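Here the complex is missing one protein chain, while the rest keep their positions.
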Amino acid sequence: MTLEAPKLLTMLRDMIMIREFEELAMKLRAAGKIYGVVHPCSGQEAVAVGVCACLTNSDRITSTHRGHGHCIAKGADIRRMMAELFGRVDGYCKGKGGSMHIADFAIGMLGANGVVGAGLPMAAGAALAAQLDGKGDVAVCFFGDGAVTEGEFHEALNISAVWKLPIVFVCENNLYASNNAIAVQHHITAVAPHAAGYGMPGVAVDGNDVLAVHQAASTAVARARAGQGPSLIECNTYRWYFHSMHDKPPPETRPADEVALWKSRDPIPRLSNDLMARGLLSPAALQQMRAQVERELQAAVTFADNSPFPGVADLLTDMYAPDAART
Amino acid sequence: MTLEAPKLLTMLRDMIMIREFEELAMKLRAAGKIYGVVHPCSGQEAVAVGVCACLTNSDRITSTHRGHGHCIAKGADIRRMMAELFGRVDGYCKGKGGSMHIADFAIGMLGANGVVGAGLPMAAGAALAAQLDGKGDVAVCFFGDGAVTEGEFHEALNISAVWKLPIVFVCENNLYASNNAIAVQHHITAVAPHAAGYGMPGVAVDGNDVLAVHQAASTAVARARAGQGPSLIECNTYRWYFHSMHDKPPPETRPADEVALWKSRDPIPRLSNDLMARGLLSPAALQQMRAQVERELQAAVTFADNSPFPGVADLLTDMYAPDAART
Amino acid sequence: MREISFAKALDEAVAEEMRRDAKVITMGTDFTGDPIKEFGPDRVRFTPISESVMTGMGLGAAASGYRPIINWRSVTFCFVAMDQIINQASKVRYMFGGQADFPVTYRCGTGSGMGMAAQHSQSPHSLWMHIAGLKIILPSTPADAKGLLKSAIRDNNPVVSFECSRLNPITGPVPDGDHLVPLGVAEVKRAGTDVTVVALGYYVREALAVAEAFALEGISIEVVDPRTLVPLDVDTIHASVRKTGRLVVVDEAPPMCSAAAEIAALIAEDPASFRALKGPVQRVCAAAVPVPYSPPLEQASLPRRGDIVAAIRRVLAAG
Partner (left out) sequence: MREISFAKALDEAVAEEMRRDAKVITMGTDFTGDPIKEFGPDRVRFTPISESVMTGMGLGAAASGYRPIINWRSVTFCFVAMDQIINQASKVRYMFGGQADFPVTYRCGTGSGMGMAAQHSQSPHSLWMHIAGLKIILPSTPADAKGLLKSAIRDNNPVVSFECSRLNPITGPVPDGDHLVPLGVAEVKRAGTDVTVVALGYYVREALAVAEAFALEGISIEVVDPRTLVPLDVDTIHASVRKTGRLVVVDEAPPMCSAAAEIAALIAEDPASFRALKGPVQRVCAAAVPVPYSPPLEQASLPRRGDIVAAIRRVLAAG
């Protein structure tokens, strides 16, 4: 599959944006501008971007606790994301959700989720809606290798296979679930083989190669759009940092050489070098792209900082949909 | 594997007992001696008997809503079973449990269960105990094809594989879950292939051939006893009657030729004819065996009938273990 | 007026709403009636035995423009789906800042009294009441069953419908046409002046029977049926207790942290209602045990008419 240059540049820009957003979020969490817990996805950018590059706003995704990248790749406004992390009224959830519950329903991003595996059923529901709508839309759900050990993963795969739902299951296999290496969770550490039990295609791809991810996702999405049912894609990747942080980053517990190896497989230079080699990107253009990302992030912080905290009077709003009955 | 004649005759007798117990239970339910709901396992006797013939009293099993056969095959006292169905104090659960909650912990029967899939985690816990005990005991859990679509099935297979637990997962694939044919539940209607995702052996056997079941179970149990971990056995079988009955049997909804075909595969004559062909059983001995089963069942009914109903004063007993702390 | 059964009233509610709005779909491992005949397999979905994914799919489809009715059948089976209920359904609207509505209805059969033993005889509506974010209905008559379920399906929030299985065969008058009962409005099922009995589900009938008997003695019992548990029509309960000064609450669940506890607490904490009380309130609940199988024990575990009578006599004696 050959992608047009503008698309490739957008993918590069999105990966850079995710990386820089996460670097900034960690700093802002340490600085006390963000509260609670932050799970950065640095290093895994190629999965979100490679997959979401196949989607439109009428396709829907669900995400995980490590969800900032999925939001950005799906096209969310980083200003409203940042305001949400700051707990402000202009955040996506008016400050009620925070990092683990960012969502933008208008662009088909049905939410991050603090419960491992919990997004899969919701994505299957969105896929059912897409099937009933019959317009060729699809649903995608992102989840980690850890989610495969929750029953909801299997229930979602099974019903999607039986009903031929237009859905793509995207596993971000980053070799760890919190501090547990993958062998604590799995006897067979590959996830793709589970697809066979449900009679759906299951492939593993290099999750740090955005073009490989995009290729696999395109095949699966096309299949789904054509009414041929679900697919499972296992993207092998790695998170650069800790599982999560509160006010300070916890110490690294994984082997140093493992971390170093995976950092050497950084998906961003991999794409940018490729684009340069193909003459689609110059060092100056990359420089400019990075500067633009930087400016946007600064603007997002300013936006968030200028947004007020919700007032106590808003404690009970948003609980129930106001109009009790449709006519 | 060659089984000794006494063992084969016991297996035949157990299958006949299960069949006759179920025929009687249906009558007694219709007559109002049994309450609530009864799920007969007639037709599936070979699975319970073939598997339990590999087990001792220190091996533990968990069962399903369709659990009478598992109880009998594990060696439960049919008098106390009948008394339980009658809701009497001499029943296994003093009348508190009924058909869906028969158990005999003394012989390693950890209970029938009214929730599809719920017995699997408990069996895995018994397997963990056996592993820690290190005496070569195993756990077996019986479940239906329907349970495979519950997440607990997968969680139990996964943790058993990761921990190499001494457990055998026995699926009674009877092609239906309540009134739904198997294709409503599964895209791939075979269950054994799921084993591959967990790196454990998964085999399918003719579940109406008690010797085939016994053979497969022996291999799996030996493997578990030797510390080599879990196995999955799919036994293809069929229930002769309805899913469940209250005061009267519901109408048959399955195709008549399908029912007839499976009835022609009755596991009981299959074994008895085989034994006769091998000169291990005479028609007279079979007659005698059937008469003995009949007498035992009549005695069980008498026992149950003579047992009193629990008194209202017993409403709160058995709630909590009396000794709050061990020393 | 037509007399139809509670079960048929519920079936009619679903069928009418499916006719009215093509976005209404329904999912479950089985259905009463034969909805697939009228509405086809796209909108009436037989599911695998996977309540957790079913429950979450309800939310996902609701957020994507549909109005799913998820039928758990027995309430027993929804406990495998509690993550989707407690962590998701009850929280999604609020925690996403009201970005989307989730018009999904969860239906389940509840209750005991039919020899179904511990797991299949549960009445856990109080659990759900504690979880902020779900609406809850618990009808006691065919008319309420139909009218409340129709309102639930039209409501733009997750609503849980608890449908007492013992009521299924019971018949009663149901108005013709588009019969709706609004959520959040209690009904005084019998007016009275001496004692307020707030009864839930199946026990509304029992309370009415007891009230009838007391009437012969010249004692006037008011029977209040909340019908909706969330939002609870607190005003109607307060008004009744302020009038009678005596309160008995009857429910099929164990007492601890129950709807009956809540109603007692509401009265005990409200100055006007508290002042009106002539004596202690009384709860008539199930025994705090898993429901036993054996009929004599099962009956003993349930609130009996005699228990209601005794509680009423106690509140009458107290002042």
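A, B and C are the chain letters, set down in written order, and residue numbers restart from 1 in every chain.
By definition in this document, a residue touches a chain if its C-beta (ideal position, glycine included) is under 8 Å from a C-beta of that chain, and two chains touch if they have at least 3 such contacts.
Just so we're clear, the structure is a prediction, and the values are computed from it rather than from any experiment.
Peer 1: Indicate each shown chain that the hidden chain touches within the full complex.
Peer 2: A, B, C
Peer 1: Among A:A5, A:A291 or A:L316, which residue is in touch with the absent chain?
Peer 2: Once the missing chain is taken into account, the touching residue is A:L316.
Peer 1: With the missing chain put back, one of C:I4, C:M27 or C:A118 would touch it. Which one?
Peer 2: Selected residue, touching the omitted chain: C:A118.
Peer 1: Touch as defined at the start, partner being the missing chain; which of B:L110, B:V191, B:V213 or B:I268 qualifies?
Peer 2: B:L110
Peer 1: Touching the left-out chain: which of C:P139, C:P290 or C:P303?
Peer 2: Result: among the candidates, C:P290 touches the missing chain.
Peer 1: Decide which residue listed in C:G60, C:P254 or C:P303 touches the omitted chain of the complex.
Peer 2: Reading the full complex, the residue touching the unseen chain is C:P254.
Peer 1: Extract the touching residues of subunit C with respect to the undisplayed chain.
Peer 2: Where subunit C meets the chain not shown: residues 52, 76, 79-80, 82-83, 85-87, 90-91, 94-95, 117-119, 122, 124, 126-127, 129-133, 230, 232, 253-262, 264-265, 267-271, 274, 277, 279-283, 287-290, 292-293, 318.
Peer 1: Could you pull out which residues of subunit B are in touch with the chain that's been left out?
Peer 2: Listed in rising order, the touching residues are 60, 62, 91-97, 101, 103-106, 110-111, 113-115, 118, 120-130, 132-133, 139, 151-152, 155-156, 158-159, 162-163, 317-321, 323-326.
Peer 1: For subunit A, which residues reach the chain that was dropped from this view?
Peer 2: Residues touching the hidden chain, for subunit A, are 35-37, 87-88, 93, 95-101, 113-117, 146-147, 149-152, 177-180, 184-186, 309-312, 314-316, 319.
Assume only the chains that are shown with their structure count from here on.
Peer 1: Closest chain to the overall C-alpha centroid, by per-chain C-alpha centroid: which is it?
Peer 2: C
Peer 1: Based on the averaged CA atom positions, which chain is farthest from subunit B?
Peer 2: Here the answer is chain A, farthest from subunit B.
Peer 1: Could you give the separation in Å between the centres of subunit B and subunit C, each centre being the mean of its C-alpha atoms?
Peer 2: Averaging C-alpha atoms per chain gives centres 37 Å apart.
Peer 1: How many Å are there between the centre of subunit A and the centre of subunit B, using C-alpha atoms for each centre?
Peer 2: 45
Peer 1: Hey, how far is the Cα centre of subunit A from the one of subunit C, in Å?
Peer 2: Roughly 40 Å separates the two chain centres.
Peer 1: Please output the residue numbers of subunit A that touch at least 2 other chains, ranges allowed.
Peer 2: Touching at least two other chains: 151-152, 155, 158-159, 162.
Peer 1: Which subunit C residues touch at least two other chains?
Peer 2: Counting only residues that touch two or more other chains, subunit C contributes 47-48, 50, 52.
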